[in-house]
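Every protein chain but one is kept in place in this view of the complex.
Up next, chain A:
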């Protein structure tokens, strides 16, 4: 082969290789063809791994010629990757939004998401969804539909509580008493567990107590961490976390401690019950139960929802909105609740949970829950990371320091004001 032929051949190989690397319109679903892409981190999660195929098959059956492609992204990378894709205009046609309390404001504020008010006006969502749907709104406009919200539940080890001579606590005072009684037992079982790492779960576990004990840590657009009710609630959390819980546990270690019988009580999301029932040892599984949290108010949280990015062509946008409508329809939400074994946002869709005593607890607390972060706290939601950094420092002081709770919380309030973060 001559030199010239070699160079031509090399160039042809290069051109071919580069062409193969460039996605075509038909491959990525842009340009008005019939491929709809959806991103999620839940494709292989228990229950959801069965729900997604059912949802996709149902949608494809209703929309002849449409193919739905599910893009799975690991949860740890999800927010980062979707943000990058949204920025580059290469996001999926339907975006699964995790923890919308903090994620949705950033994406909506950046102009990445489609205003869905007109679409929602033609559905029953705004009329029938609970007030938690507000978490999918930003600046008074709706940028998505909430799929799942839940109330936290109390996980307890029945055998340990029985050995300690206490019943399942129903008030904060009973919770402290139960912790004291379990601590008095011989053996290594710790009474309670909290997440005490540097993540948002740490903050969440503390705020469960303030919401549950009806303590308002923000009011009239100002922080109120010095409020006596807040001090009382966080003092209880401090006492339990410092004196009755294993130290420095992240969320995985906290759950593991309960699962293995090393901890008698913890407050967690209800979805963890499926893991408990599936993976706890045979000698423990019957003892590991759930109940309503020992508070007058059921603290809760929002889990995830669906949004549609801006900039899709009209056909694709209509298809994406159709998909959201189909996914949040009663049959699909009922299927979700049954397959995942958790409550959903659509009212009445989790009725099947009431047949089971334990699942009924989940359904009841979800229906009556108050979110630990009110969706109207827009300043906090937009600067949540900085809030968690400042609050985390103070909460670590509560667990490891000696200053009284009121002093530490007054400092926290002052630090937040100094940083210019408003609720």
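In this section, a contact is a pair of C-beta atoms (placed from the backbone, for glycine too) under 8 Å apart; a residue touches a chain by one contact, two chains touch by 3 or more; residues count from 1.
FYI, contacts and distances are computed from a predicted model.
Visitor: Quick one: find the hidden chain's UniProt protein name among "Cytochrome c", "Protein SCO1/2", "ABC transmembrane type-1 domain-containing protein" or "Sarcosine oxidase subunit delta".
Guide: Going by its UniProt entry, the chain not pictured is "ABC transmembrane type-1 domain-containing protein".
Visitor: Among A:262, A:329 or A:376, single out the residue that touches the unshown chain.
Guide: Touches the omitted chain: A:262.
Visitor: Out of A:128, A:219 or A:247, which is the one that touches the chain we can't see?
Guide: Considering all chains, including the one not shown, the answer is A:247.
Visitor: Please identify which residue in A:95, A:137 or A:196 touches the non-displayed chain.
Guide: Selected residue, touching the omitted chain: A:196.
Visitor: In the complete complex, which positions of chain A touch the hidden chain?
Guide: 3, 6-7, 9-11, 13-14, 17-18, 79-80, 83, 86-89, 106, 109-112, 190, 196-199, 246-250, 253, 257, 262, 310-311, 385-386, 389, 392-393, 396, 399-400
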